[in-house]
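Here the complex is missing a single protein chain, while all its other protein chains stay put.
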Amino acid sequence: MSFGRGFFNAMELWKYIGRRLIQIVVIFFVILTVLFLLFRLAPGDPVSRMVDPDMTPEDAELLISQLGLDQPLGVQYVYYLKNFITGNFGESFNYGEPVINIIWDRLPNTILLFTTAIILSALAGIFLGKIASWHKGEKTDNVLTVAALAAHTVFLPWLGLILIWVFAYKLDWFPITGMLSEDVWLDPDVGMLTKFLDILHHMVLPLTTLFLIHFGSYLLIMRSSMLDTLKEDYILTARAKGLGEKVIRNHHAAPNAALPVVTSVGLSLAFSINGGALTETVFTWPGIGRELVMSVSQNDYPLAQASFLLIAIVVLFSNLVVDILYAYLDPRIRY
Amino acid sequence: MILIHSVAGKYFIRPICISVLFLMCIIGSDFSGSEANAADNLKIGLLQEPKTLNIWMAGDKWSGRVLSLMYQRLYIRDPDTLKLIPWLAEKDPVYDESTISFTVKLRPAKWSDGSEFTSEDVAFTGRLINEFKIPRYRARWKFIKRIETPDKHTVRFYLEKPMAIFSTRTLTSPIIQKKEWAQVAEEARKSEKPLTTLQNCRIEKPVGTGPFILKEWRQGAFLFLQKNKHFFAAGQKISDRMLGPYINGIIFKFFGTSDAAILALRKGTIDMFWWGIQPGYLEELEKDPDIKLFSNERSALYYWGFNIRRPPFNDVKLRQAIATLIDKDFIVSRILQGHGTQMNSVIPPGNKFWLCRDLHLYGKGDKKEERVKKAHKILKDAGYTWDVSPVNEQGEVVKGKGIRLPSGELMRKFAILTPPANYDPLRAMSGVIIQEWLKETGIPASAKPMSLGALLQKVKSQHDFDAFILGYGRLDIDPDWLRKFFCSREDRKRGGNKSGYHNPDFDRIADESAATMDREKRRDLIWEMQKIIVRDVPYIPLYTPDLIEAARKDKFSGWVETLEGIGNLWSFCELKPE
Partner (left out) sequence: MKKPDNVYLNRFPWVARFQEGWAIYRQNLLGRIGLALLVMFGLMALCSFIPPLIDPMYEPMIGVDPEVLCSTYPSARHWLGTDFMGRDILSQLLAGARVAFMVGVSAAFMSIVLGTAIGLIAGYMGRFIDTLLMRLADMIMVMPTLLVVLILAALFGQLNIWTIVLIIALFRWPGVSRVIRAQTLTLKQRPFIEAAKVAGASHMRIIFRHIMPNVLPLAFLYMTFRVTSAIIIEAALAFLGFGDPSTVSWGMMLQWVWKTGHMFKAPYWLLPPGICISLITLSFYMLGRAMDEVLDPRLRNEEQAG
């Protein structure tokens, strides 16, 4: 990731974006091919896991040929690429449905959980980091820093399990798993609002887990960034002008200090995605992460490939966005 | 209130909130209500969501279970006697030896869309299976050379040769509606990959003859089946049972983990959990006054397999010695904690008709010392020696070391491959215990848990292993699978003969049994086969666990217990609201 390259005009910005886009396409292509090779060369295939005594070797061979797995690698690769370009991501071996449908089904769930969690934790991190920096060295600061560190290093799935145990099992405040309660959704008299509340109700625990893991690092970044910003010249100027401390803090320093947090969201995306997949698995939240884990364990190549590629695209593009943000905003901040 | 300060925050917050709400709209939008909140809906918890409603695609048990309530068969098994009784058929099939044909008379029935169930549907199903070579069903239909439909309620099947499994396996296949599938088949025929197209076709609302039809499937959350008013057996007395169904519908909820499901059961969110309950939960469930526990046998085989193709297990004496050393009582009482039965034949004990009881029992009931001594004798007589013999000169049993093959060389270390402990703790544990027993007699075994996929690769495809512990969770009552497990021709890549057992006598008897239409005569042959297997020990059958299930008592009653548990068609047809 290139840091701090200010642009002098919009033209340069566009050239930069263009260059990066080409790079992304290349990288994507490489990943595509690598995935293909990996899946095809790995031992085992989806059919070998079917331990049905009714499945004769002939059945298995027929299935394999129908799935196109018995063709020479070169032929398969061509098909693979052709399909990809035309937007055909194949059919899931397990569900029998077009992969695109399955992903489309699961994607909103993941986006909902994930983005809400990131936004909430970023906001909290910014807010609390600001407070911590202001009380640097005092008890508040120490408490917050330690809390942030502790929350950040907790093992995510374990945290999820503990939350389920305490809040869903022992206290019975929240449901144990899933995203919806069928009682609510099957009832024709129930309104949209109740359904939203139902989703929210199910979302609280996974959201809390993700939140706790992420807000710590944002807090720490905000804190150190705030400390740096407060040393800047223009803050000194503002003070000299006679502006109140609170005003300086909230309206001058904080907005600029918060920018590294925003960029850090993009940079630590890989980490967040890992966390997302784990959270979805623990809470049985029907999202892409969980689908990827399950499809991978069942050798469902098309679904696993497509899920992974989707995640790769998201990561690559968000990095591009972050870089652009950095590049664009560089003249105004110093990180 | 969190004050939003950052520049980014100011510009992004509002659009983000709107997007979140928008997303929720998308998620919530494709919903249609139905009269599903009626109180007499049975709520069942499943461990996983069904994958598909396309019966030819459905390989996982969850899809199979849901579909079994919609698509019906010509004959099914009576829950008490396990005999085949006519279901969609009206009476037993009539066999004509001269033409090798079976004539089946059909019961008057209707499909869930109101149209009549005719012999055309049956013929269509059979022809479809053969034309597309549908996996799992093909093997049962490929010897049918012709299907005739003399009239709307009669079907005649012409076989190429006499096959005993016709009545037990072919006639128990699900029947699909010609109207629903003819179009699909036509399109599949024209496509590049007919079978895949057929299997991947999305069936939104399966048309079946069963007691229930699909009303709504909300992916990721639940599946709702409603009573089928065209169900042919409604209000009829079949096999001395008055059938309903008396419940309005079934709601299937999916839980990712047993924990969540059992908790829901206790809270009353579901009425029954359609999955075996591990012994760890029994204590708390037993104390609950609203919950009833059912314990039934399973038609399952958990066994130890040898690789007979190479040393050291190409020696039958060694195999017999190991069979003697394995204390199945211990496994059942300690590892299964009493919830199971030991097996002496590969045929499950619950399969009472086909099970041969007159079998040699290796070291049954013997204490450990006796076993070691017996095994020691078998091996010594076969020419094995030890560095330190497990039975010393005084005849006492000590810890043995370093067994040597009759050729004099040290037996090399071998691995007992088992599934990982989280997948099946019972098998993993058995592997560990047996390893210890073998080590104590100087046999260098070590239990090695492996991921199931890798394990199957090694065992089925590569044939590169020495011993494993695997299981078949659900074996058909008809023991034709014995041929798949032990006939020489099945010793090939992906074949059912994992151990590489070759015995021409067995092959002969097995093929004869496949063509024997007389049940009693066939049984004698099957008993013969079992005796041979016990003598040659390619597999050592270990145990079959009991199936413990739980259901609530307060809302519904009338669960029918049978082999393989309370989740069966009879229960769903007989359950009544309290």
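In order of appearance the chains are A and B, and numbering begins at 1 in each one.
The working rule: contacts are C-beta pairs under 8 Å (C-beta built on N, C-alpha and C of every residue); 3 or more make two chains touch, one makes a residue touch a chain.
Bear in mind the structure is a predicted one, so any value in this text is a computation, not a measurement.
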{"item": "Which residue of A:Leu38, A:Val75, A:Leu197 or A:Leu236 touches the chain not shown here", "value": "A:Leu38"}
{"item": "Full-complex contact with the absent chain, from B:Asp40, B:Glu120, B:Asp259 or B:Asp329", "value": "B:Asp259"}
{"item": "Residue of B:Gln219, B:Gln278, B:Asn296 or B:Ser488 touching the missing chain in the full complex", "value": "B:Gln278"}
{"item": "Hidden partner interface residues of chain A, rising order", "value": "1, 23, 27, 30, 35, 38-39, 42-44, 149-150, 152-159, 161-162, 164-165, 169, 269-271, 273-274, 277-278, 281, 292-293, 296-297, 299, 304, 308, 311-312, 315-316, 319"}
{"item": "Chain B residues that touch the omitted chain in the full complex", "value": "257-259, 262-263, 278-281, 334-335, 337, 420-423, 425, 428-429, 432-433, 435-436, 447-451, 453-454, 457"}
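As a convention for this text, only the chains that are shown with their structure count from here on.
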{"item": "Complex interface listing, chain B residues touching chain A", "value": "2-9, 16, 19-20, 23-28, 31, 33-37, 51-52, 54, 57, 59-60, 133, 135-140, 193-196, 199-202, 216, 218-222, 224, 251, 253-257, 259-260, 263-264, 267, 269, 452-454, 456-457, 460-461, 470, 472, 475-476, 481, 484, 492-496"}
{"item": "In the complex, chain A residues that touch chain B", "value": "43-44, 48-63, 66-68, 91, 94-97, 105-106, 108-109, 111-112, 115-116, 119, 123-124, 126-127, 130, 169, 172, 176-183, 185-190, 192, 195-196, 199, 250-251, 254-256, 258-259, 261-262, 281, 284, 286, 299"}
